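Below, a portion of the complex is reproduced, with chain positions unchanged.
Order of writing sets the labels: A and B. Residues in every chain begin at 1.
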């Protein structure tokens, strides 16, 4: 933990103390001393949420520290690799590419070798044909005529390929996706993805802590944009039983 | 194309393969092998859309590769210069400035000299007085009393100057603007600018492919935020005949 305090997201603690002593103090008390220790979401999940938010908003200053911390916190190299690939689709190709050099350096420093990285074409997880057909049908009905390209890629490249890659479990892919959506302020797409996340095992308490984590890393406005939308989603889930 | 595969947006192919082999494979199959070859939007237009999205979201990692590819794909130095100037207004001054050094280096490497760059004060294209007066009146009615500064600049600096610069045709300025709006998630301003784009010659099929292109470069959430809005715009255009 001393190291975590020392490097404050890759900016030296001494630089922070020279410019904004309060920011250093808040980092220690709120973030290192409290946020990451809160119950409700494991440190491993907090790392997934945090690196997803950083990549989504190109917060490159935080890459070295939080990539390393993710591996420290139990995110496997295989999972980290899949998070980057997943976010190419959900935050934009260049966002994913922007983190590649840092991850490679981190892998190399830690002696992570090629066998720890997922195959390009692994055996895929089984598909929920009924659920996926329903999703595809609904999207196709809405957008199939006007946007055949996006609709086709969404089915073929995303839900029948990317989402079935075994290196990152569906619940974790949803956690990464939800984090990116909140970090980017794309809250209108939370209903689909948060429901999907909860169907895959994300608890209500965990989803609340995702927002707490993102308040600090993506800013309070991201959290306050997400909360009313998530509240409505949760209330509807209760009603539907 | 080998070169395009080799550099994968300025990050070395070897780095991508070492960290996320699937990302390398997806780049080759979906992006290089399919997206850029899709009918409906020319590679030249795809380049305009892509660099607009990169600049709008400061995806600096992609600048060197995609600036170069734009010139390769038929975007002229004159047009590229105008895209940068246009995006100063539509994505923020610092976003435009962030790409200047890369463009200069690219121009210099390719032997593009000063005569290929547009004048600061060229003869402007003729103004559609009726259309512009209507636009100005509507905006002035809404915001003239409260926001005289923005309203005045919008007329003088944008629609009676920037938009009339001859180095980038109106249809292409609209294409750049629409791309920036989608990349930034500012979809409430799509109705005005997409209609303007289509009035200037952008087809429905092209507008759909703009969204496909941006799904990859700005992320799926940008595409899914834009599609319902664009759908409504297109349906209204059909009704209005």
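A few remarks follow.
The criterion applied here is as follows: contacts are C-beta pairs under 8 Å (C-beta built on N, C-alpha and C of every residue); 3 or more make two chains touch, one makes a residue touch a chain.
The model shown is predicted, which means the values in this text are computed figures rather than measured ones.
In this structure file the full complex is assembled from 3 copies of one chain, 2 of which are shown.
Note that only the chains that are shown with their structure count from here on.
Chain B contributes residues 8-11, 15-16, 18-27, 30-31, 38, 40, 53-54, 57-62, 185, 204, 208-209, 211-212, 215-225, 227-228, 230-231, 234 to its touches with chain A in the complex. By the touch criterion stated above, chain A contacts chain B in their complex at residues 56, 58, 81-82, 84-85, 88-98, 100-101, 103-104, 107, 114, 117-121, 142-143, 146-150, 153-154, 157-158, 165, 180-181, 184-186, 188-189.
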